[in-house]
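Here is the structure we will look at.
Missing here: one protein chain of the complex. Every other protein chain is in place.
Chain naming follows the written order as A and B, and within any one chain the residues start at number 1.
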Amino acid sequence: MATSASSFRSKYRAATDHVVTGLAILATVLVVVPLVAIFVYLLLKGASSLNLDFFIKNPVPEGESGGGMANAIVGSGVLLGIASLIGIPIGIGAGIYLAEYGRGTKLANAVRFTADVLNGVPSIVMGLAAYSLIVIPQHHFSAFSGGVALGIMMIPTVARTTEEMLLMVPNMIREAALGLGLSNWRSVLSITVKTASPGIITGCMLAFARVAGETAPLIFTALGNAFWSVNPNREIEALPLQIWVYATGPYEDQHRLAWAGALVLIVLIVLAVSLVRYVTSRGVLKGAS
Amino acid sequence: MGVGIEVTNLNAWYGTNHTLQDITLNIPANHATALIGPSGCGKSTFVRCLNRMHETNPIARVTGTVRIGDMDIYSDAAPVEIRRRVGMVFQRPNPFPTMSIYDNVAAGLKLNGYKNKRSLDEIVERSLKNSALWDEVKDDLKSKSGASLSGGQQQRLCIARALAVDPEVLLMDEPASALDPVSTSKIEDLIFQLKSQYTIVIVTHNMQQAARVAEKTGFFLNGRMVEFDSTHKIFTNPSDKRTEDYITGRFG
Partner (left out) sequence: MLLCGLSIFAIVLLILSELMLRSGMAWHKFGFKFFFQQGIPDRYSGQMNYWDPVNGAFSALPFVYGTLVSSLLSLLISVPLAVGLAIFLTEMCPRFLRGPLAFITELLAAIPSIIYGLWAVFVLVPLLREYVNPALSKYLGWTGLFADTNPTGLGYVAAAVILAVMILPIISSLTREVMTAVPHSQREAVLALGATRWEMIRTGVLRNARIGIVGAVILGLGRALGETMAVTMVIGNTPAISKSLLANGSSMASVIANEFAEAVSDVHRSALIEIGLALFVVTIIVNALARFLVWMVTRGAPARVH
């Protein structure tokens, strides 16, 4: 190998290496800095807009100042309650099936695959489905239909996190349970699920926090309601719906409320994501065993 | 042609774990040198220090000097240059699954900017012949992927890949431990043939293998080199009690 050519080549290679390293760092900075900036901006803007009125007062007519989103918070609560009643049991059941009963079978693989695919279906389509399934037959919008749309969206997330958490339970524990003479079904339920329960609960919280911010499926199911309502059979207000309406409106005071609402949703998300991360990384599961 | 290796006061750490302690030895050129010892004794770490692969782990640290030929590898050259001159074969065959057999062998040359097709063809053929794989793969050099070969063939492909860049030293980290007996004996035959052209350092947990292929043998225990001598001496008349205990199977 000619020395001059090869030394040129090795300089060229080293230079390329540096350039690519620089590009990767640049990409990271270009991604992280704006994302963090967005995040901090949301926090600051939200914090300066949030006050007690936000939580305890209903909206005031357009153009007037003051008011809050009490009805929207309660409405979101009702919607999320309905969604959890549907999404959490089915999701956990599916997760237990994936991790404990069907592990390795073709059917379980198909279920897992479908759950992942369902997870990627646009939320607005869920809204359309709930509309045609519930709103059309009933001839009116309702909190119930919105809750169903959100509940369906929770299932894949809950199922997959439940599965993941159950898979983290060491096989030793399953064997120990079987060794005590418990039947398979009981040992699974009473030991494995109990061991994984901190993880499963945080997984449910994550799914909850995620659908809490969903707007698209509610536009033509829950519809929105300027007044106080907790009736699942009527239209109901929701936090993200209210943010949408306020953000696209012309009034300064409404913009302020929108930022405050965004902050509430963000806090919910941060809590859920941090908890999940804490549980999966710190091995709370191992502690429980 | 191979060159000798002089190691002086080599120490290595993984995090706070002092895995190699004060290793000093001279590995002769154009011979095969075997390193034996129970698992975790530091013999793999030692060979990984000879081509600076040890430091690819972020928590790893090395002190001491290693001279390969006339070059101090920790001060005279970049790791990239050293690794081109010091080839390595790993415990598990690791051919590139997305490349053809031909491209696997030519990978190192292409990194170095080799573009002349005829000389590439020649080098690939010579390397595959040197690793005793040519006859088995010559018909589907470009049509089959490196991953489609059997385990033993894959390991010989990895040897061909290492030979193609024309190294001076060939490090082998338990190259036959994942293979069946027939493939193992093929690899051993190969080492026997290659050692006239390259300096070979082979880590093995198989003492018969060390006895069959190597002129010199070093015995490692708990991060220290207990004894380094001719293979014959180590296996028939070791000077250290611990070496004797190990080769007679009293532990490890």
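Convention: a residue touches a chain if its C-beta (ideal position, glycine included) is under 8 Å from a C-beta of that chain, and two chains touch if they have at least 3 such contacts.
As the structure is a prediction and not an experimental result, all values here were calculated from the model.
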May I ask which residue of A:Asp17, A:Glu62 or A:Glu175 touches the chain that does not appear here? A:Asp17
Touching the left-out chain: which of A:Val60, A:Leu118 or A:Leu182? A:Leu118
Among the options A:Leu50, A:Ala143 or A:Ala159, which residue touches the chain absent from this view? A:Ala159
Residue list for chain B contacting the dropped chain reads 51, 53, 56, 58, 80-85, 87-88, 90, 92, 94-99, 107-108, 111-112, 158, 161-162, 165
Residue numbers in chain A that touch the chain omitted from display: 13-14, 16-17, 20-21, 23-28, 30-32, 34-36, 38-39, 41-42, 89-94, 96-98, 100-102, 107-108, 110-126, 128-129, 131-133, 136, 152, 155-157, 159-161, 163-164, 167, 206, 209-210, 212-216, 219-220, 223, 240, 243-244, 247-248, 255, 258-259, 262, 265-266, 269-270, 272-274, 277
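Just so it is clear, only the chains that are shown with their structure count from here on.
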Let me have the rounded angstrom distance from the C-alpha centre of chain A over to the C-alpha centre of chain B, please. 50
Inside the complex, what are the residues of chain B that reach chain A? 78, 80-81, 111-113
Please name which positions on chain A make contact with chain B in the complex. 1, 6, 9-10, 12-14
